[in-house]
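Other chains of the complex are left out, but the ones given are in their true place.
Chain nomenclature is as follows: A and B, assigned in order of appearance, with residue numbering initiated at 1 for each chain independently.
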Amino acid sequence: MLQQLFTPSVQHTLDLIGIFVFAISGALLAVRKNFDVFGIAVLAEVTALGGGLFRDLIIGAVPPAAFTDLGYFLTPLLAALLVFFLHPHVERIQTGVNVFDAAGLGLFCVSGTTKAYEYGLGLTASAALGLATAVGGGVLRDVLANEVPSLLRWDRDLYAVPAMVGATMVVLCIRFDALTTVTSGIAVVTAFVLRLLAMRFHWRAPRAWNRRSTVREEEPAKATA
Amino acid sequence: MLQQLFTPSVQHTLDLIGIFVFAISGALLAVRKNFDVFGIAVLAEVTALGGGLFRDLIIGAVPPAAFTDLGYFLTPLLAALLVFFLHPHVERIQTGVNVFDAAGLGLFCVSGTTKAYEYGLGLTASAALGLATAVGGGVLRDVLANEVPSLLRWDRDLYAVPAMVGATMVVLCIRFDALTTVTSGIAVVTAFVLRLLAMRFHWRAPRAWNRRSTVREEEPAKATA
């Protein structure tokens, strides 16, 4: 068993911030898709809690934290309410939302990896599950909204790589017995800054080698929808 | 631990009725989507059992009831067969199906909430999970059929609210130590009647405040598909 990564109250506050900003992104997509107020609330909950729920089911931590901590459940509702009443303003501050979302990505990849390791998974599996924790909510959000998950699309800025780097730093720290509040804080910040840079400079991942040669191109309308 | 909400055989019969009517709705969507007989069976199973399966995974009741009770598994197949051979007639009685579906909604939100509480969840979490039990199968049905879940769409009559009301009544009864067969029966009937009224008078939930001002409208063809 690891030492607690952060003091419980700090960890909890950071979790709530991550949940809140992810919920904002879910609620905004719901508004764009023309969902009603319940659709906004559902998409906020799913986006914010989906990744952690998946992680907890995998490691056998049932009932998952999302259902035992009232704050985890109520925070997305607050985000949904804010978006419901203020969404033109929320959209105007889209940059701010993206920055918070990047912070959530950094926090969740680190806390997800740590929790998976605490529950006995190996290092590689812990990093994979940390990545899944960080990106899972967004994938569920897009599936429910009937869109291709933006995680998978080549025309979006890098999202998985920063989380992978953060998760990898955590398992390396564990491997070399150097996981402390400081080093995991560095992992959070690294993932966060990488994501910010990816958005700023539109870093993208390559598509399959030479793919135009034999494969039918998706029509542009769909590829950029 | 609560007392058993209903006598086991009554509870079981009510569950099977709820499963059956949910399965009918899944099978009918499969017919409309032009699926083959196996697609019809799969969509019937998923719609009928998906919500309870999700609940059982969350509370750690594994293997879930859907895999331990043969009746739960076979009932959707019966519904699929009926729809396969008789679907023009089943469609003609769409109103009847909607009434049964409303009954299933009422039953599942109450039984889901109660089961979640029996497994140790808090009151708010139990109500949330009861709601998820009631609506989860329909969401999975729509995701598999590659449609936007009708739960989320503003142009459908209220569906989540009746289940929320039913689940809330159950947790209030638990809170004030008044959960009996009678009070939970009242919760079932309330959710059922609210859903009927929502269909009759086309009650709908609002979309985001003032949303036309800055957000791109989905094209009508899609919004009403």
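Definition applied: a contact is a pair of C-beta atoms (placed from the backbone, for glycine too) under 8 Å apart; a residue touches a chain by one contact, two chains touch by 3 or more.
Just so we're clear, the structure is a prediction, and the values are computed from it rather than from any experiment.
Novice: With 2 copies placed here, how many are in the full complex?
Specialist: 3
The working rule: only the chains that are shown with their structure count from here on.
Novice: How many angstrom lie between the CA centroids of chain A and chain B, rounded to a whole number?
Specialist: 29
Novice: Would you pull the chain A residues touching chain B in the complex into a rising list?
Specialist: Listed in rising order, the residues are 30-40, 42-43, 53, 57, 62-64, 67-68, 70, 73-74, 83-88, 91-92, 143-146.
Novice: Show which residues of chain B lie in contact with chain A when the two form their complex.
Specialist: 57-60, 119-122, 124-125, 128-129, 139, 143, 146-149, 151-154, 160-161, 204-211, 213-218, 223
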